[in-house]
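Missing here: one protein chain of the complex. Every other protein chain is in place.
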Amino acid sequence: MNLRDAVEGKEYVVRQIDTEDEDLNAFLFSLGCYSGEHITVVSHLKGGCIVSIKDGRYNIDHQLADAIII
Amino acid sequence: MRIALTGNPNSGKTTMYNALTGRNEKVGNWAGVTVEKKEHPIKKAYYGGEEQLIAVDLPGAYSMSPFTSEESITSAYVKHENPDVIINIVDATNLSRSLFFTTQLLELGIPVVVALNKSDINEKKDTKIDVDALSAKLGCPVIRTVSTSAEGLKTVVETAVARANESQLAPYSEGNIDLTDKKAVENADRERFDFVNKIVSKVETRKVLTKDKNSDDRIDAVLTNPVAGILIFAGIMFLVFQISQAWVGPLIADTLVAWLETFQAWVGTLLENANPLLSALLVDGVIGGVSAVIGFLPLVMVMYFLIALLEDCGYMSRAAVVLDPIFKKVGLSGKSVIPFVITTGCAVPGIMASRTIRNDRERRATAMLSPFMPCGAKIPVIALFAGAFFDGAGWVSFVMYATGIVLIFLGALLVNKIAGYKARKSFFIMELPEYKAPSLWGAFKSMCNRGWAYIKKAATIILLCNTVVQVMQTFDWSFQVAETADSSILASIAGPFAYLLVPIVGVLSWQLAAAAVTGFIAKENVVGTLAVCFVGLENLIDTDELAMLEGTGAEIAGVIAITKVAALAYLMFNLYTPPCFAAIGAMNSEMKSGKWVWAGIGLQLCTGYTVAYLVYTIGTLVTAPSTLNVGAAVAGLIAVLIMAAVIVCMVHRTNRKIKEDYALAGNQAAMSR
Partner (left out) sequence: MVDVIIVAILVCIIGGILFYLYRAKKRGEVCIGCPYGRQCTGHCGGHGQETKHKKKH
């Protein structure tokens, strides 16, 4: 499943990230978002969701949420 | 000796830089405030030595491999410019992410001092970091700091100076890997993160886990709610403009204007016996022109203060989040909101802020469209017209900002049509910083700084322009005193432009044309030039008042009367045409494409003209159809139609090109089959 179906507040492990954009993959990597790392959806919004990666909060849109497989 | 400040975005580098150097660079609570390298000597109070220390503030970066163009400034600087020491500012609230970059910096061989910033927030959350253990693991000094209160900065600088000529051993080295081999690089990075995670698990003890919901999330739930969030954003922006331009600002401005007028009158009486030309140059040209601009300073300063508060509290990222879905529909990104909001202060930093947008087309469109948001220099123009024609009504400024937003949306759609919008994936990711109470002192300093810049500009460029305008208005081409202003140099130069303005204001007025032209140098000039040309702004009146004046047989020389509708149209023309040379320069450096810059200037000119024409023509047809100058209206219509035709032509060409591309792709696909 991908991040969009994640339950709020539950910690998941990222299995795969497929954005078809190497630079973006590398960027997400530098934030600590890569396969094997933990990720938690704090809340779902209309256009995207708020996630917690390591000790930071980020907003990502649905397109990106779809590309993160957990 | 050069000390580079590096670290993740929003870790407090510029705050530290400001504390160290006494500068007043822009700070804010979101990732990507600083988009440019800055250098300044460090204050002597922070170290004992004789040698001059230069602090170099760099844009934030998450790693050595740049993602957006401002990050590339940072990696290029530390790699190629060999700073003597690197101060790595680490966000203590997010150690696990920050140390990834730290370990990369440690590999460069340049001595590193780690400043564990935002330590105060950690104390509040009861998160403990073992500084000594961290220092031992990293192999470099680690010092607890709080940038906002300058705590620990002296120790950081002293340690940095002491380390200047030491070499730095890397605690973790990825060794010789083939950088072209993606797999190898990724594996090396993974090992690096594993190394960081091990350190963090040893030195950090957390009571509050970040993944748990906290009070910030409850605020976020409201602020990022698709309906309430947008209403709140609109409400906040409305309040900012209302407070600065209708409630608090004018209160102070009225007093200031009274003082300035008294001063001007006092100088006037002193020079009663002087040569009338000279005294007019000093009293009307220099003092009158500048004080007309300075008089609006309180409005601008109050707004600077409010915007600084807004930028400091952490709301900007939330505004970007809540508006992203809307902006996506017109092909922009939620991140475009930040440049747009900053532009309400000044278009130049606004355009520069677009650098954090990664997609080229989105970035260029944002840089091109952000000048439609009226900036601080346009406030005097708005306030002047609102005061002279509409009794200072608040709705005038509100309508100007609202029209600006509408134009941004329409412009974005147009840019998509012309530049060929392909429905490609555009991902949005935005860090949400923790909220913090905005610093009143910081906002006050920012306000004074920008207010001072405004005064400096008024006293130099604007004053010079006003003097030139006054001289050109006084003399004719044979350098004799012009009999009437209409035979002056200024009138003959601005005359041709005045014809262009007839469809917008309904009358042929070289004064209005001259003001619009000087406005391209700096928008405040519109106010200054009008003040000079009409010998005081009270002579800029509307036609109803003129009728009254004529009734009483008053002296009406030098008075230009235009209708209320024309005033509105002229105001819009000034607001939505290119803001000033500085902004065009900023557009040029952000877009990195001459084609886009010219397209941007063209779009802004066409938009300003079209909007103003439509407002005047339709407005006049509704209010007083008999006064419409039919010839001018037809000429204007032709001009607007030509612009529209050019745009349609360009859209058509783009469509054809896209079709060709698709056809080509289709053929290739067919061939490969």
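In order of appearance the chains are A and B, and numbering begins at 1 in each one.
Here is the rule we go by: a contact is a pair of C-beta atoms (placed from the backbone, for glycine too) under 8 Å apart; a residue touches a chain by one contact, two chains touch by 3 or more.
Since this is a predicted model, take the numbers as computed values, not measurements.
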Contact set of the excluded chain (shown chains only): B
Option touching the unshown chain, where B:Glu36, B:Asp84, B:Glu107 or B:Glu158 are the choices: B:Glu36
Candidate in contact with the missing chain, chosen from B:Val330, B:Val348, B:Val396 or B:Val415: B:Val348
Residue among B:Ser215, B:Asn273, B:Ser478 or B:Ser626 that touches the chain left out of view: B:Asn273
Per the touch definition above, residue among B:Gly22, B:Gly585 or B:Gly631 touching the missing chain: B:Gly585
Residues of chain B in contact with the chain not shown: 36-38, 66, 69, 72-73, 76, 270-271, 273-275, 278-279, 281-282, 286, 346, 348-349, 352, 449-450, 453, 456-457, 459-461, 463-464, 467, 522, 580-582, 585-586, 589, 592
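Definition applied: only the chains that are shown with their structure count from here on.
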Chain A-facing residues of chain B, complex: 62-63, 65, 67, 93-97, 100-101, 182, 186, 189-190, 193, 210-213, 216-217, 220-221, 224-226, 317, 321, 324-325, 328, 358, 425-434
Chain B partner contacts - residues on chain A that touch it in the complex: 9, 11, 19-24, 26-32, 34, 36-38, 40, 42-43, 45-48, 50, 52-61, 63-64, 67
